[in-house]
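A single protein chain has been omitted; all remaining protein chains appear in their positions.
Per-chain residue numbering starts at 1, and chain names A and B are given in the order in which the chains are listed.
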Amino acid sequence: MKKVIAISLIAVIAGLVTLSFRTESTKKTNYPSSVKDSVGSVKAFMSVYKVLMSARCMNCHPSGDAPLQGDDNHIHAMNIKRGTDGKGIYSVRCSNCHQAENTAGLHMPPGNLKWGLPPANMRMVFQGRTRHQLALQLLDPKQNGGRTKAQLIDHMANDDLVGWAWHPGDGRTLPPLTRPALVAQVRLWIAKGAYAPSAKAK
Amino acid sequence: MISITVNGQHHDIDADPNMPLLWVLRDILGLTGTKFGCGAAQCGACTVHLNGEAVRSCVTKINRAAGQNIVTIEGLSDNNNHPLQLAWNEISVPQCGYCQSGQIMSAAVLLRENPNPTDQDIDDAMSGNICRCGTYQRIRSAIHKAAAMQPEGAKL
Partner (left out) sequence: METNAISRRNFLRTSSLAGTALCLGFYFPANAKKEQLMSAATADQLGFEFNAWMRIDTDGKVTLTDHRAEMGQGSYQSVPQIIAEELEVDLKDVNIIFAIGDPTKYGSQITGGSSTIRGSYKRLLKLSATAREMLITAAAAKWNVAASECYAESGNVVHKPTGKKFHYGELVTDASKLTPPTEVKLKNIADYKLIRKPLNRMDTPMKTNGVAIFGLDKKVPGMVYAAVERSPRLRGKIKSFDDAAALKVPGVKQVFKIQMLVFNTTRDGVVVIADSTWAAMQGRKALHIEWDDTGFDHINTADIYKAHEELLQKEEGLSFKKQGDPDSILAKADKKIDVIYQTPYQAHAAMEPLNCVASYQPDKIEIWGPIQAPDWVQGDIAGKFKMPKEKVIVNMTFLGGGFGRKAFLDYTYEAVAISKEIGAPVQVVWTREDDIRQGPYRAGISYRGQGSLENGEISALKFKMAGQNIDHWNGPARGHANESTAEGFLKPYYDSIKNISFADVPYEMPLPNMWWRSVYASTNGFAYESFINEMAVLAGQDQLEFRRKYLKEERCQQLIDRLEEVSGWKSRKKNEGYGVAITECFDSTVGQVVKVSRKPDGKVKIDQVWAVMDCGWYVNPDIIRAQVEGSIVMALGAATIHEITFKDGLVEQHNFYDYLMPRMSDMPPVEVHIMENTADAGGVGEPGLPPFSPALTDAIYDLTGKRVRKLPFNMNTI
């Protein structure tokens, strides 16, 4: 009986993952277009980068298989692992501690229904990426969860887990831009040609 | 009223929907085998199974458990004879014993999903449970021992 529950849970989770990261290559793109402007585009991305590299975003986009914690991005205590679906493994699944909403109080587990890391086959690493690398990665459907540019904007603007970064619970610093400001910069970056900062950019 | 099923028994709970499952189990249902250790999902002493997952009941509101199936240490087996309980006894794992309900509930999920765990798997699955007496080495041996019992017909 327990096995059946576990299997059906895994199926549901797998379904959710598929939904979250499905590719829509056939869908017509409708991202805003404007005059290409490499300088303006890169400048906008620099702001986007600052947000993505802030603790609230980067901690769940680590370079290793363990999530990070805190404003100092230390490796999550308890030897937590990503797992295939990004939701942890065995008795340390994310949702065993992280609820659908933040648990009230300093240092209590933050929460969201979708709490987790990107899955093992689509790790979407932010930690350690240069501006150049991260820009290219975000634009590459093979590395960004199969997203078109429009879907990328939509993800930043509307995804519920992304939105958690601006409601992180007691004691956690916010990303350096508001969410609307971030989305505006993402739109600008893409509208002006989605240029990646040069590999030498610091 | 919030309906929950604990160890196969149905209960209608009249409590603040924000009350953590831990205190419902302990103070309302009198199931004190599940322990309070930190109240912050740091130590694992309060681990129970919610639909088979090893949730930390100190941060899991009773609301989340509504209509769901909960298993506590008291309901893990009929007669203290889950392979892990047998192995825990054979190896004399507990010292003070306070954290061991949570350790066993965590280990039970590990074994269910991975009947033959390596030391690395045990590190990964069990590092959410603190034992201040330092019984980790014995917990590791007992998990291996329980895993070895399974082919002999023990059920999980």
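Operating definition for what follows: contacts are C-beta pairs under 8 Å (C-beta built on N, C-alpha and C of every residue); 3 or more make two chains touch, one makes a residue touch a chain.
For clarity, every value in this text was computed on a predicted model and none was experimentally measured.
Q: What does the interface between chain A and the hidden chain look like in terms of residue numbers?
A: Residues of chain A in contact with the hidden chain: 77-79, 106-107.
Q: For chain B, which residues touch the unseen chain?
A: Contact residues on chain B toward the absent chain are 15-16, 19-20, 23, 26-28, 30-40, 42-43, 45, 72-74, 76-77, 80, 84-85, 88-90, 92-101, 104, 122-124, 126-140.
Note that only the chains that are shown with their structure count from here on.
Q: From the C-alpha centre of chain A to that of chain B, how far is it in Å?
A: 32
Q: Please name which positions on chain A make contact with chain B in the complex.
A: 2-3, 5-6, 9, 77-81, 89-93, 95-97, 99-100, 103, 105, 107-109
Q: Touching chain A in the complex: which residues of chain B?
A: 40-42, 47, 51-56, 59-61, 64, 69, 105-110, 112-114, 121, 123-129, 156
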